[in-house]
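Report on the structure given below.
Removed from the display is one protein chain of the complex; every other protein chain stays in position.
And now, chain A:
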Amino acid sequence: MIAELGLAALWLAAALSVLQLIAGALALRDGSGELASLVRPAAIVQGLLAAFAFVMLLWLFAVTDLSVKLVATNSHSAKPMIFKLAGAWGNHEGSMLLWVTVMALAGGLIALVERRLPERTMFATLAAQAFVGIGFYAFLLLSSNPFERLPEPALEGMGLNPLLQDIGLAFHPPTLYFGYVGLSVAFSFAVGALLTRQVGPAFARAMRPWVLGAWIFLTLGITAGSYWAYYELGWGGWWFWDPVENASLMPWLAATALLHSVSVLAARDALRAWTIMLGVVAFSMSMLGTFLVRSGILTSVHAFAVDPERGTFILFLLGLYIGGALLLFALRAGSVAEGERFSITSREGALVFNNVMLSAILGIVLLGTLYPLLTEVFDVRVSVGPPYFNPAGAIFTIPMLLVMAVGPLLRWRGDRISRIKVPMIVIAAIMLAVLAVVIILGSYGLLADLGLAVAAGLAIASFLPLRGRNLLRVPIATWGMVVAHFGIAVALFGMASESAFSEEKLAAVSVGDNVEIGPWNVSLLATRPVAGPNWTAIEGQLMASYDGGEAILLKPQSRNFWAPPQETTESVLSTRWNGQLYAVIGNEASGGEGAERWQLRLWWKPFVTLIWYGGILVALGGLLALIGRVKGDLKRRYVQSRLAGRKEEGESA
């Protein structure tokens, strides 16, 4: 009954999205029309119905209803409750339902609160949102029904991939989805504005909170995903340039560019066509990522249930929406009047540079990700990895970061470099000093050296916009920028430090042996078997002491899950303020005589945690900016309504 309720709600929501599209399109044509009053309510009710369907799916997973195929194939009665719930979106059908739900809720929210845009642009935007929604409803209902029943209920579920039975999974995919789907709203705004040719500051201000919100979620999602890969996969790395990781990075790069260009459009009414283009590109990167991951067209460590039929469906949707939007862009962008002009040495100039560099990085990542697809046509198999991405990305990242250090100090419209000569010299001096020290200490590779130097300069530079201002009166949005830019510096420092100073050791040790790594001394105290609800494991007990200090007990595990059967490593981390000790225990080493020996893998990674703290700071900066912008908008609305009220009073008096 629960499953049928969910399915019925989903069909109703799909029907409402058709109504929303038709009513919106007619209202757009006629200016108002009889159906116009239906557009907003349709969007709101559709959002509620989709949310209802998703709650029904959560319910089915919570009670482990094994007569539902999705539950039987992805859950297990012995799983802890949090992982039962997380199992609802840890699979293709459930995650698509989550996608659709978030999209419908976002559409409902703009219908409910957005009143600044001209009504026609609003109709166009909501119609575009419904048009995108219909495709995803069709995909869900026709080829990926999450509520499908089994002819006979299963006796027991097949379980969830053990790698995914982790608290990281509970939050990582939904976070990314909020980001992807937030970009769908930006896309709908862009299409709506193109249709009515009303591209200007009001449009930018309406779109900005959605871009900011999506960007915050994407930042958090990528940060969490990177940390999850770091401690769960047990490979000691934090970014692998895997196609699925790239699929989450590309929308972030596009959203970061969009975030900055939309600010230019809101503040100065410039970069109109470019902002529209980025709105389309950002969402196309979200959809492209979904396509690459779900179609199995590229090989990745992220094993989603791969199905060429689904791939074809998503490719069709991708072609329809993105192709359609780009066609509209080609036809209309010329007639969207160019915005205000500005000189190169200005805030806008720096932001344009940032946009060009981000687009170039996006191009590099996109090319690297799709390159194997291209060469396979000619029967050549390649795997593109860090040797390509790191240097090629750095060529554009480092200039971008240098401009980012000084850009916020420039004034809008036009400025003179000589005005910011002193801070520029200070920043350059810091960078050169750090670079010199690093090279003298024993050069760690060009990228790591440059990374450390730029990070140091940028960290100082990010606070310079506050110089000489009353800190209590600095707008919250400006604080947001400062915090986010500082977060980039922090993360960069962590990345460069990890690459420069990490030490790794692989050893086969017997109980009682000592291993030295960096400032740590690690000894294997004992090994013992342990058991969990659905796994058994070998647990190593390690005594680790830092620099001769008091020893701490670490317990890495090598786990064997039995539902489904799979081996995973549970690494342990000992975090200090200046880095992390990372320990993985492997299988019994073969060929040992006498005492048993165990494979032990140890890393000492100085300042590695700064990568993720930096990511969190960047997201926090985004949140401050969002609060600042929304507060500003509310204030503006209040002032306008007061003005209108006074005008009325004046007229009646």
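One rule holds for everything that comes next: a contact is a pair of C-beta atoms (placed from the backbone, for glycine too) under 8 Å apart; a residue touches a chain by one contact, two chains touch by 3 or more; residues count from 1.
What we mean here is this: contacts and distances are computed from a predicted model.
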From "FeoA family protein", "DsbE family thiol:disulfide interchange protein", "Tripartite-type tricarboxylate transporter, receptor component TctC" or "TusE/DsrC/DsvC family sulfur relay protein", the hidden chain's UniProt protein name = "DsbE family thiol:disulfide interchange protein"
Given A:A78, A:A333 or A:I616, the one touching the chain that is not displayed | A:A333
Missing-chain contact among A:P41, A:G296, A:P475 or A:P519 belongs to A:G296
Contact with the hidden chain, among A:L370, A:L525 or A:A551, goes to A:L370
Among listed residues A:S77, A:T312, A:N514 or A:T575, the absent chain is touched only by A:T312
Omitted-chain contact residue, chosen from A:M277, A:V522, A:V572 or A:I585 = A:M277
Please identify, in ascending order, the residues of chain A that touch the omitted chain?
-> 277, 280-281, 284, 291, 295-297, 308, 311-312, 315, 318-319, 322-323, 326-327, 329-330, 333-334, 370, 373-374, 376-377, 381, 590-591
